[in-house]
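Removed from the display is one protein chain of the complex; every other protein chain stays in position.
After this line comes chain A, so read on.
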Amino acid sequence: MQEDKKAKKTNKKRNRAFMRLAILSLLVLAIGYTIYNSVTADNVEVLRVGDKAPDFTLEDMDGNRHKLSDYQGEGVFLNFWGTWCEPCVKEMPAMDRQYKEYEEQGVHILAVNIAQSDFEVQSFADRFDLSFPIAIDKSRSVMTAYNIRPLPTTVLVNPEGDIQRIITGEMTEQDIKGFMEEIKPQ
């Protein structure tokens, strides 16, 4: 009788400890998840490294259509820029040099201009004699889909079509070369 009671008591105690642990850990998990969301939401609301890169289609200055999913199996170096943005201007010539080297190895550059006029973009391309395709996102729908805030922002898409890396701010030629290597198909 006495032992029975004791067993019941320890049982009850164990249950109580288990309940408390369950409630506390559930709440701590909820808080942790909220913080994780709020921290990551700051920079990129929808896109994170490892996500599937949203597909899009844009026409470049020469009238060729570029659809991201057509480049499956190859790397895509997606650069968002504007003529007014100083670091963009600085990194473009370096990008062009690396483009010439890596285009044959299966890494493509697509420079997406944010809603400027054809004239501005064309005269910019002529000035630096840029050879990679440049497209203008007139309605800013690609910019919105990629949730681009600061310029320049570069999104590296690997041969699997996933986002390999998101770079905000200026890149050196060395950086660009390294990034090209990262998304080069094997």
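Heads up, the rule we're going with is that contacts are C-beta pairs under 8 Å (C-beta built on N, C-alpha and C of every residue); 3 or more make two chains touch, one makes a residue touch a chain; residues count from 1.
Methods note: contacts and distances are computed from a predicted model.
> What does the UniProt entry say the missing chain is called, choosing from "Paraquat-inducible protein A", "Cytochrome c biogenesis protein ResB", "Anti-sigma factor" or "ABC transporter ATP-binding protein"?
"Cytochrome c biogenesis protein ResB"
> So one chain is hidden, and I want to know which residue out of A:76, A:95 or A:114 touches that hidden chain in the complete assembly.
Within the whole complex, the residue contacting the unshown chain is A:114.
> Can you tell me which of A:52, A:67, A:100 or A:165 touches the chain that was removed from the display?
Spelled out, the listed residue whose C-beta touches the missing chain is A:67.
> Need a quick check: the contact residues on chain A for the chain that isn't drawn.
The list for chain A reads 13, 16-17, 20-21, 23-24, 27-28, 30-31, 34-35, 37-39, 41-43, 45-46, 54-58, 67, 82-84, 114-120, 123, 135, 137-145, 149-151, 168-169.
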